[in-house]
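A protein chain is absent from this complex, but the other protein chains hold their places.
When the chains are written out, they are named A and B in that same order, and each has its own residue count from 1.
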Amino acid sequence: MLTALITFGILAAVIGLVLGYAAIRFHVESDPVVDQIDALLPQTQCGQCTYAGCRPYAEAMAAGEADINQCPPGGASTILALADLLGVDPKPLNPEHGEHSEKTVVTIDEQVCIGCTLCIQACPVDAILGAAKQMHTVIASECTGCDLCIPPCPVECIHVVPVKTTLHNWIWPLPETPPREVTAHG
Amino acid sequence: MEFKTYSSPHLPVANNVAVMMQRVLLALLPGTICAFWIFGWGVIFNILLAGITALAAEAAILRLRNRPAFTTLRDGSALVTAVLLALALPPLAPWWIPVIGSLFAIVIAKQLYGGLGYNPFNPAMAGYVVLLISFPLELTLWSAPGAHLNFLDTLALVFTGQLPVGQSLDTITQATPMDSIKTRLGLSETLSEIHGSPLFGHFAGAGWEWINLWFLLGGLWLLQMKVIQWHIPAGMLGGLAAIALVFYAINPDIFSTPLFQLFSGAAMLGAFFIATDPVSACTTPRGRIYYGIGIGLLTYIIRTWGGYPDGVAFAVLLMNLAAPTIDHYTRPRVFGHGDRE
Partner (left out) sequence: MADSGASFKRRQQPASFGRLHTFHGGLQLPGHCEVTAALPVSSAGIPPILVLPLQQHIGAPAECRVRPGDHVCKGQTIATAPGPISVPVHASSSGTVIAVEKRPVPHPSGLQAECIVIETDGRDSRQQADHAAIDYRHTEPAGLCELIQQAGIVGLGGAGFPTRVKLCNRSQRIELLLINAVECEPYISCDNRLLQERAAEVVEGVRILRHTVQPDVCIIAIEDHMPAAEQALRAALDAVNEPDISVTRVPDIYPSGGERQLIKILTGREVPSQGYPADIGIICQNVGTAAAVYDAVVRRQPLLSRIVTVTGDGVAQPQNMDVLLGTPVSHLIATAGGYTEDVERLLIGGPMMGYTAHTDSVPVIKTSNCVLAVTREEMPAPPPAQPCIRCAKCTDVCPAELLPQQLYWYARSNNYDAAQDYELFDCIECGCCAYVCPSHIPLVQYYRHAKAEIWTQEIQKKVSDTARSRHEAKQQRLARIKQERAERMSRKKQALSGDSGNKDAKQAAIQAALDRVKHKQKLAGTVPKNIDNLTVEQQRLIDAADRRRQQQHPGNKTTD
């Protein structure tokens, strides 16, 4: 009995030492998990996840304070990727934070704009060009569709526009049976 | 004028799962008739019981899963599973043996994993192994080739366990040739002595050699019709014959000839019908050869040194476990790329 205990104790100690040494000697440098999480997020910076941007949300997830299903612009694909990265089960998007919808951009109605710069201050990626008392305009290619500029505008001149499907961004849909009629677009 | 939208290719498709399954059943027919001829009505009862249970079980599960039952049953895969299982069972087994085996094969080994195309293990062999381990006695008592019970007697025996007048269990059942070899080798007899018994025929077990021969011919027809490919049968039979040859050369007194190994038990049935089940086998061409060789080797090992007389079922299930790994390491080189590392 005693010999068994001693033997196992020594074995455990030896194996523990080997494992510890291996953990240090063969340690692989990898990105901090916050960077890896941030790389998966869509960078809309909209705040729908209740954090002030994508990076704070990534940090919260890394600290275990936030769940992986709080990002509506990312949708199911982001949740799956986060679940894969963090080794947790994927779950459906939390409806409290909003719904996943098609990518949109905003546009400013130039007849109404008064040049107050409130929207410029609100835009997290500086996608609105303008200055005080100068015309404001949205750079559509940089707009992430976060819609943060819409509440501050005092004259409600900012409108949401869906991104149009053209020949260049059309995608073959996944097969479904039976085949359906194509409705003419564009 | 407006038209409907479809995806290419647009030519009508050449192949069909139902036709493939029908051809498999057709190829099984010669061997089945031979088995009926040698072992009697029990074979037919097994097939009927297993078949009906399989179809009923699949229909019930599909209803539970809200899938279209009739169209799925029509593809014939449940029937093929049932027939293969029935052919592996002893002809005089009680009625509940094929029923339980078939239920397990269809419900647990196939439908619970997602139905056709999703099962990792061969359902017929899974059902057979469950029976073998749970009811070893019933599964090793094979009918004696000479004792032809008539239809009514078989019916009575299978459903009620009532023995025919004047017969005892010993007279109508006996061990299979391979079972007999195993027992007697354990008693230190040599093969030449064992082969003298009436259990053995021209080149393999009496009766068994013909059944295997018909399965071989049926399998070759399937190859010809391109329902199966040559890789798995060649691998399995080649592997089995090769290892048998090696050991036969070492000690002919204890180890049977390759010919005996190839025509005994479920070797031919396994090579052409069981191991070639595409869902649970490997998919890459090279992988299939290795898969077949693995089954052949394991069959020989279990037959010679394992606890069971025939190792095909276990060999198939063990190689099913290995199939995804073999697939992963035998990926073919893609056109336009250099050699795979």
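Rule of thumb we're sticking to: contacts are C-beta pairs under 8 Å (C-beta built on N, C-alpha and C of every residue); 3 or more make two chains touch, one makes a residue touch a chain.
If you're wondering where the values come from, they're calculated on a predicted model, not measured in any experiment.
Asker: Based on the whole complex, identify which of B:T5, B:N66, B:S168 or B:S188 touches the chain you can't see.
Answerer: Considering all chains, including the one not shown, the answer is B:T5.
Asker: In the full complex, which residues of chain B touch the absent chain?
Answerer: That gives, for chain B, the contact residues 1-17, 19-20, 75, 77, 114-118, 226, 229, 278-279, 281, 283-285, 288, 331-337.
Asker: Please output the residues of chain A touching the missing chain, sorted low to high.
Answerer: 38, 41-45, 53-54, 77, 80, 123-127, 142, 144, 165-167, 169-175, 177-179, 181-186
Following the convention adopted for this analysis, only the chains that are shown with their structure count from here on.
Asker: Could you tell me the distance, in whole angstrom, between the mean C-alpha positions of chain A and chain B?
Answerer: 52
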